[in-house]
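Complex shown without one protein chain; remaining protein chains in place.
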Amino acid sequence: MSSFTVRTDLALEDRERIEEGNREIRGVILEEEEKEKTGIHITRVVIETKNGAKIMGKPIGTYITLEAPAMTEQDEGYHREVSLELARQLKNVMPGDGREQSVLVVGLGNRDVTADALGPNVVDHLFVNRHVVMEYGKAAYEKKKMHLVSCIVPGVMAKTGMESAEIVHGVVKETKPDFLIVVDALAARSTRRLNRTIQVTTSGIHPGSGVGNHRSALTKESLGVPVIAIGVPTVVDAATIVGDALERLEKENGVQMILTRDHPQALSELNNMYVTSKDIDATIRLLGFTVSEGINIALEME
Amino acid sequence: MSSFTVRTDLALEDRERIEEGNREIRGVILEEEEKEKTGIHITRVVIETKNGAKIMGKPIGTYITLEAPAMTEQDEGYHREVSLELARQLKNVMPGDGREQSVLVVGLGNRDVTADALGPNVVDHLFVNRHVVMEYGKAAYEKKKMHLVSCIVPGVMAKTGMESAEIVHGVVKETKPDFLIVVDALAARSTRRLNRTIQVTTSGIHPGSGVGNHRSALTKESLGVPVIAIGVPTVVDAATIVGDALERLEKENGVQMILTRDHPQALSELNNMYVTSKDIDATIRLLGFTVSEGINIALEME
Amino acid sequence: MSSFTVRTDLALEDRERIEEGNREIRGVILEEEEKEKTGIHITRVVIETKNGAKIMGKPIGTYITLEAPAMTEQDEGYHREVSLELARQLKNVMPGDGREQSVLVVGLGNRDVTADALGPNVVDHLFVNRHVVMEYGKAAYEKKKMHLVSCIVPGVMAKTGMESAEIVHGVVKETKPDFLIVVDALAARSTRRLNRTIQVTTSGIHPGSGVGNHRSALTKESLGVPVIAIGVPTVVDAATIVGDALERLEKENGVQMILTRDHPQALSELNNMYVTSKDIDATIRLLGFTVSEGINIALEME
Partner (left out) sequence: MSSFTVRTDLALEDRERIEEGNREIRGVILEEEEKEKTGIHITRVVIETKNGAKIMGKPIGTYITLEAPAMTEQDEGYHREVSLELARQLKNVMPGDGREQSVLVVGLGNRDVTADALGPNVVDHLFVNRHVVMEYGKAAYEKKKMHLVSCIVPGVMAKTGMESAEIVHGVVKETKPDFLIVVDALAARSTRRLNRTIQVTTSGIHPGSGVGNHRSALTKESLGVPVIAIGVPTVVDAATIVGDALERLEKENGVQMILTRDHPQALSELNNMYVTSKDIDATIRLLGFTVSEGINIALEME
């Protein structure tokens, strides 16, 4: 029932969709790993070629997914484990080969729309030091080596009259960071992944992605420096949910519901609606802290 | 496909569900009216008998629904019209025959969960005067006749360790109001009704109703004074959405999808998920103000 | 310069004011202690007689003050120490002789006025269990003995039209707790004490106390059960600051500024103004958590 526009920001879900029937995809590599101690499942999808990018509907790049089922629970110890794992994965894709870097962290999304507020929430908990180090030196922290960290919440176009990308471009030109980490809330295809999956990718942010559906790119091509994007799916489009439920019914019953394909209006009422968990407000606060700690740990130098 | 538990807090939707096939329901009266100037559609469902209550799955009482399609838009003038219409309907069901009354307004729900925060939001904008009139008399407002207005946000059980109903009972015993107005966010069956429908009922609040699923009743029986409940649907259960979409497909195609009835597990993933509009945060603020103004106008004496 | 109305909610500051000249006060006992490890200074003022109460301008009761200078800093470890010390002091004054008790925690003050929001903030972080234990028993927590904890934020009169005390009375009658813990933001006389002092008293809350200046009492006399009050000074009245600065100047210079006594209008401009620290917003969040943890620890049974 591929006639439904099944929107997902997760490369993992793109691959699942395509792989039905176990076909391998040329130009796309898949590696999986399960952390024994924490039960965190890590998937690496590497899109290597233009062909792979075309089939996947996502740009060339590395897409790492951490699936941590207990991440929706208020267990501090577990969240610490997730932060540590996120830090490990971030360090693997960070440029600079261990040299000191200047990093700009960007919190995309709308602070006033709960499901879209992940980025601003993450930035609220970040450890920033650029202003102190530039004024007093690393001695202020009794450190020999430090990454310089700054951050910004550009806000959304409906409120600022500017693309987030315009603001970020301006700040990048003015402060010249070595690379960017951009955090955003994502849309998934399956409610099973909501709030318990973190995607880290080297391919940046592309038009149409995120809960807020960005119109401009934040990528190495557009900014001149590497862009690592971190995203957590917090919503599923309502139409996707219905489409997926129908699809599952077809599969389970061996019946083909040819009818739906020709009647997309049956789902039109669901436009501009999304599905989210009942405790989304508390969840976003918790996730914001966990992702923020992951970044803080990754950016700390011994 | 009645095997889906189609949950709705709207008597209007119960009646629509049952009326399919145009049967009349004994003990249930339905009146409809369309306001020409504002396009507000008003439906009055009166459940008169125990039989009617049983069929409808709702207690005996009057259920007035205002459907105002443009209510999701930021049009101040239109919202003023909705407030005025709400005030008119409230005055019709308020006890006291125009004599001065002491009114306690209760804002149910969780201030920290956007879709459940309607009640607290309404109470934030209310005009309260009880403390001033008790201390300085009505002269403080240069009035001869005034209703005495007080209000409370009892909070949710997970945060207080008490049922909202326990707190309200205590406050009612202590301050002895003549009647209560209780405001709550509701669950609807159809996304078409989200954020654009206001239900006013004389039957109070019953266990299982509201986004937060209250466990105890707030009714004339339990409190000893009349309870008018005002609700606005802000969410649809995700399982309901899928069930309804399937039902619509059946109807449109004349095919019976007997399969689904036997496979409720197809929807189990949707537990604890709800569907809501993307702009729910802004919408709740707007609705809170509109409902609050409706109450303020209804409680003003000439 | 006693012509200034030097307002303070701290018994400690009353005693300092009176003791100038090292007079002992009959009916008032003072004990002091310095915790070596943490540097927390503990003062116990016991007002034993009516005479003592009259001189002190505070009701008979025990007033324990914890002065923890580093409490304004964001040091988690230190705040843990303060919470532990607060818990120790609370346990000393809690009724019940170690038997299981039912406790209602009341967060006084106005959530929307930063300096007055301590009570609501503390309640936000409390561990409440009454609803769970009443439904599922202590087994739900795998415990044999537990205090039953519930809490409420009554809000302020200007918003509810009711005295906080009316709401609390109602809830106490309905839910019958064994004792109350009431948390409130206080006014101090000296900025040195702001945000770094916690007062615990067995005498409850009295008219005129707190940042919000309560009009009704919450005491054992009025409620029928013991009331422990916890307060942290978050503001100094602006007029007090000026008066105190003048007083200090007099003392330092041996000059008597008789003039001020006769010119109170010099301070009238300061009416309805208060002095507070620049980081009051962050401080209240931090203090709320620290006090909340102190209560949580005190209410935990082994």
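So that you can tell them apart, the chains are marked A, B and C in the order they are listed, and the count of residues begins at 1 in each.
Everything below uses one rule, namely that a contact is a pair of C-beta atoms (placed from the backbone, for glycine too) under 8 Å apart; a residue touches a chain by one contact, two chains touch by 3 or more.
In this text the structure is predicted, and so the values were computed from the model without any measurement.
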Among the chains presented, those that the missing one touches: A, C
Residue in contact with the excluded chain [from C:Ile29, C:Ala140 or C:Ala245]: C:Ala245
Option from A:Met71, A:Leu108, A:Val171 or A:Ala238 whose C-beta touches the chain left out: A:Val171
On chain C, residues whose C-beta touches the chain left out of the figure: 112-114, 190-192, 194, 238, 241-242, 245-246, 248-249, 252-253, 255, 257, 259-260, 263, 266-267, 269-270, 272-282
Positions on chain A contacted by the hidden chain, ascending: 123-124, 128-132, 148-155, 157-163, 166-167, 169-175
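Just so it is clear, only the chains that are shown with their structure count from here on.
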Topology of the chain contact graph, where touching chains are joined (line, ring, star, complete, other): line
Centre-to-centre distance between chain C and chain A (centres being mean Cα positions), rounded to whole Å: 45
Averaged-CA centre spacing for the pair chain B and chain A, given as whole angstrom: 37
Multi-chain contact sites of chain C, meaning residues that touch two or more partners: none
